[in-house]
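Working notes for the structure below.
Only one protein chain is missing; all other protein chains are in place.
As written, the chain order gives the labels A and B, with residue 1 at the start of each chain.
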Amino acid sequence: MLLDGLFAGGTYALMAAGMALILGVVKVINLSHGAFFTLGAYVAYALAERGVETPIAAAPLAAVIAFAFGVFLGKSFVNPARTHPFALPVGTLACALLFEQVAQMAWGPHPLSIGADAPWIAPGGLVIRRWGVIAFLSSAALLGGLRWVLSARPGLSLRLIAEDEEIAGSLGMDVEAIRYLTFGGACAMAAAAGALLSPSGAVTPTMGRAPLLLSLVVVIVAGMDSVAAIFLLSIGLGIFGNACAWFLSPQWSYVALLAAVCLLLSARPAGIVALAGRRD
Amino acid sequence: MRNAAPSRAPKVSLRGGTPPARSPWRGGGWLAAGIGLLLLFPLSSPDAFFLDVFTTGFLLAAFAASWDVVGGVSGQITLGHALPFGTAAYACALLTSFAGWPLPLAVAAAVLLAAAVGAGIGALSARLVGPFVALLTLALGEIAHEAAVGHTFFSGPGGYAWGGEGGIPVALPWRDAPPFWSYYAALAFLCLASFGMLRFSRSGAGLILRAVAGSPITAQASGVPIARFRRLAFTVGSAFAGAAGAGFVLHVGRATANDLSLELSFQAATFAAVGGRGTIVGPVVAALVLHVLFQGLSLPPSARVLLYALTLLVTLRFFPGGVVGTARDLASRLGGKEGARPPRRRGRNRPGEGTP
Partner (left out) sequence: MKTLLSAEGITKSFGATQVLSGITLSVAPGEPVGLFGPNGSGKTTLVNLLSGLLLPDAGTVRFDGKEITRLPLDARYRLGIARTFQIPHPYPALSVREAVRVALAVNAGKRKEGGGTREDEEGPTEDLLARTGLFNQRFVPCAQLSQGCLRRLEFARALACRPKLLILDEIFSALSAADEGDLMALLRAANRDEGTAFLLVSHNPPLLKALCRRILVLEEGRIVRERTV
């Protein structure tokens, strides 16, 4: 159980890092992030139905699809509506609900599951699931890659935009393009996380809501600067969520996350206002 | 004080020196005509199905207007407005069925409870900015929804287990209300509630709330205790939402977890965005038209939510002011006054950061 939480948390970190990227570069709270997670899971399911049962194949495909959708969404909606305080949260929520309904129409509201491989039983009765190891390792690798990209040359422009858009613009960067590409990339990360985690549980249209909240909590607490902090916190929350699901019932982990969001927001408005203050 | 007027005549352009032609009751004629038509509609002996669609539409319209008090007038974008609606619905059901309260008392208690819930949400969210308000209200609403889905109430009289997916029935003093009655009662409720909310939004408090929505910092520098006024907006909006919720369970006869769902909150925001935020009348009309249209086509619920989401996205993208805002824009453009809509504000400039 602990290991499952660890693996899931590591993968959630991928999604949370995407959320942080959007918040940092596009400066938007993306409530449709969970929908891309769901999208990834359904892509994995569709592939599994056709006999390709490994998440390693599903993740890149899901990422490509999500990237396309994300760029479209970023370019046609998020960028134009970015400064509108009402349009964004409501609009991205609309996207999420839209996708949930489409998924429900296409695949039905019932939980679907992907046949996971037989787990390895390590000495001492420790159960290690193969999908978990794959998900954890590939997420860690992707995050490491992200960290490297951010510190290297291409990441410089991202960090510059996050710091000061006007300067970035005056240096001849196409800020708009970078914004929607980042948005697409972050969505791809969420979808990859969804595909990687799809064997861990049931695939349902609304499965993306809990990871969405989890990544929000992570971003609010860990901030947007440190990939490592996001990774560790996600693992912690992943274990916590699994513990909740294990000891109480699965929906309790969702409620616990919701409660965490409420508590965080009401207990630390100043910290979060400071975060929002960077939005101009 | 009067003789302290500056001796120099102001050397500023005189544009806008005339009062606006827009009187608050300019649309009154159309409104009366619309209400008249709605009053006549049941007399054309329509299908019971359509009567029911309209009745639900009236209640939803009042709900959308109550969203607008919070999300439009006071600018606190709530995505958990189903919470007071559903709270009142559940309170009504539980108080009548479990506690055996008489119906009027239960309804009054439900509305008060909804207002209290609203005050609580308002207090929690008053210090947050923009998207975080949406986030907090969304989370609160979802908690309530999960609780309603997950919690099964101890068996009621007769030994049934209530709650969960099935919801809780309301003990109604009548067996089968004739659809005409429900229709007219809901219409009357909608008219009264909209009138009340319109009055509120045009009162001194409404003006202050619109100021807080426009620029909280300037409002605060004008002596407005913004947290208190935001709480007030949530309380008033939630009370009306609660009234709509109570009306809804009386009509449907059962409180279900759907009354607390994110989809319902989202619907209210959609209606308001389409109709024009902050206008009260706009959301009411949008709710009626959209609901009757989508429900009248007998689409499955998921297709309806899908259509709502699409409508909302198109509206937000292309008509950010909603129908009313766009109409005003057009009117002012035709009238030669350029740009009645305020320019989009780029981010939030916080004064502390000007020259530190």
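By our rule, a residue touches a chain if its C-beta (ideal position, glycine included) is under 8 Å from a C-beta of that chain, and two chains touch if they have at least 3 such contacts.
Only a predicted model underlies this, so the values are computations on that prediction, with no experimental measurement involved.
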Chain not shown, its touching partners among those shown: B
Contact partner of the left-out chain, one of B:I208, B:A255 or B:A268: B:I208
Hidden partner chain, touching residue among B:A33, B:A221 or B:V314: B:A221
Chain B, residues in touch with the chain not shown (by the definition above): 1-2, 4-8, 10-20, 203-205, 207-208, 210-211, 213-215, 217-226, 228-229, 278, 339-340, 342-343, 345, 349, 351-352, 354-356
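FYI, only the chains that are shown with their structure count from here on.
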Centroid distance [mean C-alpha coordinates] between chain B and chain A, Å: 32
Residue ranges of chain A touching chain B (in the complex, touch as defined): 28-29, 31, 76-77, 80-81, 83-91, 93-95, 97-98, 100-102, 104-105, 109, 209, 213, 216, 249, 251, 254-255, 258-259, 261-262, 265-266, 269, 272-273, 276-277, 279-280
Chain A-facing residues of chain B, complex: 71, 75, 77, 79, 124-125, 127-132, 134-136, 138-140, 142-143, 146-147, 149-150, 262-263, 266, 269-270, 273, 277, 302-303, 305-306, 308-310, 312-313, 316-317, 320, 344-350, 353
